[in-house]
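Only a single protein chain was left out; the remaining protein chains are all shown in position.
Right, chain A next:
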Amino acid sequence: MKTEQEFSLNIMSLPSKPQFQNFIDAFEIGKMGTYFWNSAFVSLFTVIFTILFGFFTAYILARFKFPFRNVIYFMFLTGMLIPIHGLLIPIFIEFKALGLLNKHVTLIFPYVAFNLSMAIFLFENFIKTVPLDVEEAAVIDGSSSTNTVLRIVLPLCMPVISTAVILFFLGAWNEFPFALVLIESANLRTLPIGLTNFNGQYTANYTQMLAAMAIVVLPVIIVYLAFSKKVMQGMTAGAVKG
């Protein structure tokens, strides 16, 4: 909230007169508005699809025996071990061949896939603790299986799902390397990439950059302070159980 001049004179002092010009500049010159919208779009759909796919798959894996069940389960577990940074270049090649680079939806594919392991792991563990009797009773009362899952199992899983929502939102919002590699068009960039624009080779406008950083960080801080317990639980859930 300081002017550039004031900043260069003394970085630690408080602003003599708070002003919001830097924020306005960040939005107008730095296109932070567009990036903000892109980030929100990608994060939102990442969360929705991860939860949706993850939940149903976890339900099947938790409840039933079937051929290749263990193969599939193991496959998702290895997803937590594979260093995804090693996949950066091959995914770029794959997306290039398929013409999937530079789309609004581009980033949603890798984000959902990389979150799936964690989602399935969390949900599967939780669904196992839900007593089977409730579902059986519902089916005996004539409820279809889809109905049972949606009306009974899903609501029971709300605590773990809400944790997962926050976790995946934060992850998608902050993700950097894939957004860097898979998106070239300036209009489709997400916030973290947009930030790097402020770091020109020869010019560095610190006050604008700080304003832009505030824009990136603010939603995260708000979500975090509102749900700090859940965030901590979620982020360390895999670790403690692992």
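We adopt the following convention: a contact is a pair of C-beta atoms (placed from the backbone, for glycine too) under 8 Å apart; a residue touches a chain by one contact, two chains touch by 3 or more; residues count from 1.
By definition in this document, contacts and distances are computed from a predicted model.
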Omitted chain, identified by the protein name its UniProt record gives, among "Electron transfer flavoprotein subunit alpha", "Sugar ABC transporter permease", "Protein-methionine-sulfoxide reductase catalytic subunit MsrP" or "Binding-protein-dependent transport systems inner membrane component": "Sugar ABC transporter permease"
Those residues of chain A which, in the complete complex, touch the missing chain: 7-8, 11-12, 53-54, 56-57, 59-60, 62-66, 72, 75-76, 79, 81-94, 96, 109-110, 112-114, 116-117, 120, 128, 132, 135-136, 139-140, 145-146, 148-149, 170, 173-174, 176-177, 180-181, 191-192, 195-196, 199, 206, 209, 213, 216-217, 220-221, 223-225, 228, 231-232, 235-236, 239-240, 242
